[in-house]
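Data first, discussion second: the structure below is written as C-alpha cells.
Missing here is one protein chain; the remaining ones are kept as they sit in the complex.
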Amino acid sequence: MNTKTYKPLLIFIAFLFLTLFLLLPLLIIFIGAFSQGFEVFWYSITEPAARHAIFLTLLVVVVTVPLHTLFGLSAAWALTKYRFRGRQLLITLIEIPFAVSPVIAGLVFIILYGVNGFLGEWLHANNLQIIFAVPGIILATMFVTLPFIARELIPLMEAQGSDAEEASLTLGAGGFRTFYHVTLPAIKWGLLYGVILCSARAIGEFGAVSVVSGRIRGATNTMPLHVEILYNEYQFAAAFSVALLMSLFAIFTIVIKQVVERKQQLG
Amino acid sequence: MIVKYYSYFLGGVTVVSILSACNVGGFDEDQSGEVIQDNPTADGDVIELLNVSYDPTREFYDDYNEAFRAYWQEETGDTVTVNQSHGGSGSQARSVLDGLQADVVTLALAYDIDVLQERELLDSEWQSDFPDNASPYTSTINFLVREGNPKDIQDWDDLVREDVEVVTPNPKTSGGARWNYLAAWGYAEDTYGEEEAEDFVTNIYENVTVLDSGARGSTTSFIERGIGDVLLAWENEALLTVHELNAEDFEIITPSVSILTEPPVAIVDSNVQQKGTEEVAHAYLDYLYSDEGQTIAADHYYRPRNEDILADYDDYFPDVELFTIEERFGSWDEAQERHFSDGGVFDQIYAP
C-alpha cells in the first residue's frame, strides 16, 4: 500500500497533536519553575517541607512497589497457569482500581478506618491512626496502583503458556527453582515496565491521597499535595518547581522504559 | 538479571528517600526558627499541637506560631511545635470529624465548628469559651477589580450588570464564598426588601463563570488566569493581593455596606483530653487576643478586635457599615439551613 505519500502529513499531524496536548504543558511547567531563577527552584525543592514531601512520597513507593510486585507475580501465576471458573471475572476485578474514581478510592478508606467508620471505634480505642497518617496514604496509593504490575504480567504469561515450566519440573527442578530460572527470565522486561509505571503513578497520585491525608505540613503531605498547597499560597514558581521535579521523575521512568525496550529488542 | 535490575531500581529510590530524609528528623524544629534548635531546652518538655485551619490563614499562623512558641517557652520552659493543616474550611472540618487529631480548629465560619459540636467533639458552649464570639480577628467582604476599575464597579448594584463578570467560589464548598453570598443578600434585603433579595443574588451568580471550590482558587482564577472583572474577596485576601502580589494591577473597592466576617477558633475537647494538651491549647488560642497576637493578625490584614491596635492600622481598614450574621440571619444554623442546604435557596439558583 502506497502510504508514503501521506507520510509527512501524518507525521506532522501526530507531532502537532502531541505538542498541543503533551509538550506544551510540560514546557509551561519548565518555564514556571525557573521563572524566578534557579535559586528559587533549588530552594523550593530542598527546603524542609519539600524534602519531607519527597521523603514521604518515596516512602510510599518503597512500600507499595515490592508488595505489588509480589501480588502481580502471584496473580499472574494463578490466573494464567491454571484454568478455573471465574478466572475472567478475577482478571476484570484486578483492573477495577483503574476505573474507580480516585475520590472514591479515598472515600472507601474513610468509611472503613475513619472515626465514624466501620473499624473506627476499635482503632480509636487502641489509639491507632490510619486515616490522616502515613498508613492511610499508603493504602489509598496501593488501591489506585494495584493493577499496574499484574496487568503487564497476565497477558505476557498467558501468551507464553506453561510448557517450559512443565519441562523444567519433569527434569526434576523444584517449584521455586523453576519459577526463578524459567518463568522470571521470560517475563523480566514486562515486570520492569510494570514496576516503572506503578512507581510513576504512586508518586503522582493526587485525588485519593488528598481525601485521606489531612494535609499536615511536614507530616502527611506528599509531593502532589505539596504542589497544591504551594499553588494555593500563591508561590507559583515553587509549585512549578516541585511539579518539575515530579515531571523529571516521569521523564526518567520513560527513559528507563525505552532502555528496557531496546535491551529487549537486542536480547 | 531481573533481580539485579529490580534491586538497583528499588535501591535507588530508597537511597534518594533516605537522602531527602536526612534533615527530616530535625524538621519540626527548624521549621519554626533556628533559635530553638541552637539552644535545645534541657529541662522543658516538647509539646506538639495541631492547628487545623482554612486556606487564607497560612501566612498569619506561620508568624503567630513562632511568636507563641517564644512566649510559651518563656512562660513554662516547654517547647511547643505547632503543626499546620490548611484547606477548604468545610473539608478541614470533615477531616477532624473523620479523626484528624486536631487540638484546635481555626476555621472560616462558626457553622463548620457547630458540625463538630454536633458530633460531641467539643462542648456546646464553645463560642463563649473565648471573647468576642470566639473570633479573635475579623474581616469583611469587599471587591477586587482590575487596575483603573475599567468597568466602574462601585457597589453591589454593579455586580448584577450584564456586562460584569464576577468571580467567587462555590458557597457549598467554600466558607469564604458563603460570607460573600450572605453579604450580597444582606445588601439586597436592605435596599430592595426580602422579596427581591433572591432575584438579586441569582443575578449575581448568573454573572459567575468559574465557581472554584475554595477562596484561594478563585483568587488564582482572577489574578493568574485573568478571569472576570471583579473578585468578591475577604478583605484580608484583597489586601494581601494588592500589597504583596501585584500592587499596581489591582484595586480594592469597598462597598457601601458589607458583612462582618467572624472566623472562629475552638479547642477540640475530645482530642486535647486524649492527648493531654488542654492547657497549652487554651493558652495558644488565648494568646491570639494578646497585644502581640492582635498585632500579628493586623499585619496579616485581619481586623484585630483590640480597638487601639485597629486604630494603628486605619489605613488598611476603612470604616464600612457592617452587619453581623446574627443581626440579619439569626444564626449560622438558620442561614445554612435556608440558603446552603441541599435544595436550599442557593441550589434554586442553579435549578433547571
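Which chain is which? They are A and B, in the order written, and residues in each are numbered from 1.
What we mean here is this: contacts are C-beta pairs under 8 Å (C-beta built on N, C-alpha and C of every residue); 3 or more make two chains touch, one makes a residue touch a chain.
To be clear about the criterion, contacts and distances are computed from a predicted model.
The UniProt record for the undisplayed chain lists the protein name "Sulfate transport system permease protein CysT", from the options "Planctomycete cytochrome C", "Sulfate transport system permease protein CysT", "Cell shape-determining protein MreC" or "Amino acid/amide ABC transporter membrane protein 2, HAAT family".
Chain B residues in contact with the hidden partner, per the touch definition given at the top, are 88, 90-91, 93-94, 97, 115, 170, 172-173, 208-213, 221, 224-227, 340, 342, 347, 350-352. Even with one chain removed from view, chain A keeps its contact list with that chain: residues 1-3, 5-7, 10-11, 13-15, 17-18, 20-26, 28-29, 32, 67, 70-71, 73-75, 77-79, 81-83, 88, 90-104, 107-109, 111-112, 117-118, 139, 142-143, 146, 155-156, 158-159, 162, 165-166, 169, 175, 179, 189-190, 197, 200-201, 203-207, 211, 223-224, 227-228, 231, 239-240, 243, 246-247, 249-251, 253-255, 257-258.
Keep in mind that, in the parts below, only the chains that are shown with their structure count from here on.
The distance from the centre of chain A to the centre of chain B, with each centre set as the mean of the Cα atoms, comes to 34 Å. Listed in rising order, the residues of chain B touching chain A in the complex are 1-3, 5-6, 9-10, 13-14, 16-17, 20-21, 23-24, 27-28, 30-31, 50, 55, 58-59, 83-87, 95, 97-101, 119, 214, 216-217, 219-220, 224, 245. Taken together, the chain A residues at the contact with chain B in this complex read 48-49, 51-52, 54-55, 58-59, 61-62, 65-66, 69, 110, 114-117, 120, 124, 129, 131-132, 184-185, 188, 191-192, 195-196, 199, 214-219, 229, 231-234, 236, 256.
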